[in-house]
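Yeah, one chain of the complex is gone here, protein chain that is, but the others are all in their spots.
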Amino acid sequence: MTVPADLRYTKDHEWVRVSGDEATVGITEYAAGQLGDIVFVELPEVGRSLAQFAAFGVVESVKAVSDLFAPLTGEVTAANDGLTGSPEQVNSDPYGEGWMIKVRLADAGEVDELLDADAYDALIAAG
Amino acid sequence: MPYGPHTAGDRERMLEALGIDTVDALFDDIPADLRASGLNLPPPEPELELAARLGALAGRNRTDLASFLGAGVYRHWTPPNVDQLLLRGEWYTAYTPYQPEISQGTLQSIYEYESLLAELVDLDVVSASHYDGAAATAEAGLMTCRATRRERVLVSKGVHPHYRQTLAAYFGGGLQLDDVPLVADGDAAGTIDLEALERMLADDGRPVAGVIAAQPNFLGLLEPMDEIGRLAHAAGALFVSVIEPVSLAVLAPPGAYGADIAAGEGQPLGIAPQYGGPYLGILASTDALVRQIPGRLVGMTTDVDGKRAYVMTLRAREQDIRRDKAASNICTNQALLALAASIYLATIGPHGLRDVAAQGAARAARLEAALADAGAPRLHPGPYLNEFAIRVPDARAVHRRLLDRGVLAGLVLADAVPDEPSLAEGLLVCATEVTTDDEIAAFASALAAELPAVAAVSAPAAEVA
Partner (left out) sequence: MGVVGDPLQPTLFERSRPGRGGDKIPHPPKDALDRIPASARRDTPPALPEINEPEVVRHFVNLSQLNYAVDTGFYPLGSCTMKFNPKLNEWAARLPGFATLHPMAPDEVAQGTLQLLFELEEWLAEISGMRAVTLQPAAGAQGELTGILMIRAYHRSRGDTGRDEVLVPDSSHGTNPATASMAGFRTITIPSAPDGGVDVDAFEAALGPKTAAVMITNPSTLGLFEKRIGHLLEVVHAAGALAYMDGANLNAILGRFKPGEAGFDVMHFNVHKTFSTPHGGGGPGAGPVGVGEKLVPFLPAPRVLRADDGRYRLETVGERPTSIGRLRSFVGNTGVLVRAYAYLRAHGGTGLRQVSDDAVLAANYLRKRVGEAYDIPFDRACKHEFVASAAGIKKRTGVRTLDIAKRLIDHGFHPPTIYFPLTVEEGMLIEPTETESVETLDAFADALITIAREAESDPDLVTSAPHAAPVGRLDEATAARQPNLRWRPMAGREMPCPD
């Protein structure tokens, strides 16, 4: 199970890659594996404001559905349109092509509230 | 036990395996103070006696009438192979195809149903299925709210009153439903009031999610569907067309006039009237709304060996997975009736279906002429397919007296739509391919005989309900 060291994580299994005042968000390999074959991802439109830990979208597999929670407060600057036609990228490349949204951060301090790789690793190891 | 297999010895053996003396021990967990007081019901009835009782009850219903009653449920010729095929236990006694490997029959039949109905309505996605036309229409209304994130739906008063009442009940959770009036007189009398619709759509403070209109409408009249759709779309609303499936062999389908959703009653497709059901709720939409459509969807796919196979799909919309966020609570639907519709359509064929629709129109024209000669002209001037309203003074009393003459003279509109004064003298009558010349003649002569008689007695005897 890959848990890249340079990312931050939520307890709900989203990952965040922060670059300047922009963060890229997706779900972890562990989460994608738990859901099984992802068949649909519903993402917010660009420009929408997200509050930290509020639901921003939905991910569906063949037989399960899960809300997506925003790791950070901010405005959506991009949504991954590629997932519309190829939702399987969330399974095959969760930290790359399977990214979901980019957010312009409102409060960089919130990043400190997220888990680091070690803490997330421990979380999933505990099941 | 009429159908149970257990002998005394079988029960004994099972109790012994469980180490208990009586089955009562298995009900110990019901608190003593809450145990039932017993069932005060008659004793079991052997099959012979029960059959006689059921036969007697069925016999108390009158089946000897020449019927011109439609109003959403229509008599048609159903080829006998429909019911004979339906009765196979492999269809009848299976359940929802949760295990696709041993349910390919049901799954393929549903896929075929979706495909056949998609052809008829000229839309992409057909849900299989809903309880009836009313529930399907209500679900269509809810769909428009989910899809547009608006909370107000406009429904034409030309939609079946039961459907409008069902919409009202389904919308009681906080959504708004407004009636669009019908034109009162003139050439367009009895059809949707387009000017009123335009005004209602222009209410900026209360944006409209969907507009619902029926083709043909409840009064049998043809509506300007393309115009209604244009107005709805111009206001950012979705357009729901309430259809009658047989008519779609000859009338423009919802897809052709831009409807986003079609809903309707599938009963005319090989399903008996049965005093109200089970029927078949048709619900179809464009591809754009596929994630909003409630009810089961079956798709074609392949198995591990690459063989063509069918499976329930887009399941994550449904209640057993999405629970409180599901598109609907629908679970058990009308699979067997969807199958009946498929067998009917496959047997009757495209030309046969056109014949059914056109023959109904021809019989209805003959009926119109005969009733007009008898003194009951049409109530509305506009075009109709096979159902229309006639003007009969003291309609309720005449209707009652015609029963004694062996004629079920359609529907008393004042009973079905009491809030529409323009229909107070109306009887809604229909003809289909099974309506005979003899029945039409019987209706016309009975009506001719009753009309002056009623006129004479109606003044002193006002109360004849």
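Think of it as A and B in the order they're written, each chain with its own count starting at 1.
Methods note: a contact is a pair of C-beta atoms (placed from the backbone, for glycine too) under 8 Å apart; a residue touches a chain by one contact, two chains touch by 3 or more.
Remember, it's a predicted structure, so these values are computed and weren't measured experimentally.
The hidden chain makes contact, of the residues B:Ile30, B:Ala184 or B:Ala202, with B:Ile30. The chain not shown here is touched by just one of B:Pro181, B:Gly277, B:Gly375 or B:Pro393, and that residue is B:Gly277. Annotation: of B:Ala140, B:Ala209 or B:Leu297, B:Leu297 touches the absent chain (contact as defined above).
Shown as candidates are B:Val153, B:Met200, B:Ile343 or B:Ala376; the residue that touches the absent chain is B:Ile343.
Listed here are the chain A residues that touch the chain not shown: 37, 39-40, 60, 62-63, 87-88.
Everything that follows uses one rule, which is that only the chains that are shown with their structure count from here on.
Per the touch definition, chain A reaches chain B in the complex via residues 39-40, 42, 60-65. Residues of chain B touching chain A in their complex: 291, 315-316, 321-322, 325.
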